[in-house]
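Removed: one protein chain of the complex. Kept in place: all other protein chains.
Up next, chain A:
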Amino acid sequence: MALLEIRDVVKTFGDFTAVNHVSLSVEAGEFFTLLGPSGCGKTTLLRMLAGFEQPNSGQILLDGKDMSQVPPEKRPVHTVFQSYALFPHMTVAQNIAFPLQMAGVAKADIPARVAEVLEDVRLQQFAKRFPHELSGGQRQRVAIARALVNRPRLLLLDEPLSALDAKLREEMQLELINLQKEVGITFVYVTHDQGEALALSHRIAVMNKGEVAQLDAPETIYSYPKNRFVADFIGQCNLLDAKVVEVGGERMKVEIPGVGVCETLPVDGAQVGQSGTLTLRPEKIRLAASVAHDADEVHFTGKVHDCLYLGDVTIYIVELDNGTLVETMLPNSAPGRARFFDDNDAVELAWRYDAGHFLLG
């Protein structure tokens, strides 16, 4: 049985639907992420899990128990708030002791428990400080320690890293992964940063306008986005309009109007004549002055339209012969090389039949 089960949950504010028929389940021990653009309903869904909002319809089950009549303080669920919400009039140690006191832990046992969790987040020497005497990263760790100290079944984290600078964020991401492994508590993590979601999660639910657009493992979400929204939202992606021209067999053929026919992975239920979108990640496309031919690949010629130097890689926007723009990239890994082509250089493109995939409709 799943630890958390969300069944067809709807939440409206007035006539605005913030969460629209969401169903999903989270297994014990999982690092589960809700990813989506601002305003898509991530926080609202999280607040319903914590008990601060009631769904208009649908059910939330924790360990198989319906949570609708259970107030926040009675749920074995703790939240790390985006603002951290540390109690400003209490020291770090007092903040962390708070949930233990609420749970009725014997007074004598509290200091040891606090010390233990402070060690987990490497803040032993900060126990006597007040929140305003800590840096952003330290506050964040106190918030996590406080939420973890009495071992909730489920830890909810609402964009806990968004207030930190890029460097510290990366550090904290690694710490979060390790911490989650160590304590083995189920995490439901909210973010609008796709890189963070891909890096941290076991599974990701991509949300759009209150609905789940796709729920899969990070690799699947990235390589096989189920719809245009996900393809577009996660990373860079070429979205080429195309039409099915041949089905059956190991590969399917689609035609990109004005460009040509190319092979791709078969799609269930595809029929000749249906239109759709071919999704292609820039890094899956081969780019060279002349590309050796290969039976598994399709070839096109074009010229460089734009270059974007990003340091580790350079993005080349290639204009195909009919004017279609395709984004590609090359790593600048060879010593002394910063760019391979200039604007208007003639180039060749190639991609394997399984480099991208086709979306119907």
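Note that in this section a contact is a pair of C-beta atoms (placed from the backbone, for glycine too) under 8 Å apart; a residue touches a chain by one contact, two chains touch by 3 or more; residues count from 1.
What we mean here is this: contacts and distances are computed from a predicted model.
Missing chain, UniProt name from the options "Spermidine/putrescine transport system permease protein", "Menaquinol:cytochrome c reductase iron-sulfur subunit", "Ferredoxin" or "Ring-1,2-phenylacetyl-CoA epoxidase subunit PaaC": "Spermidine/putrescine transport system permease protein".
For the options A:A28, A:L61, A:A85 or A:V291, the residue in contact with the chain missing from this view is A:A85.
Touching the missing chain, out of A:E73, A:E182, A:E250 or A:D312, is residue A:E73.
Looking at chain A, the residues touching the absent chain are 50-52, 71-73, 77-79, 81, 83, 85, 87-89, 98-99, 102-103, 146-147, 150.
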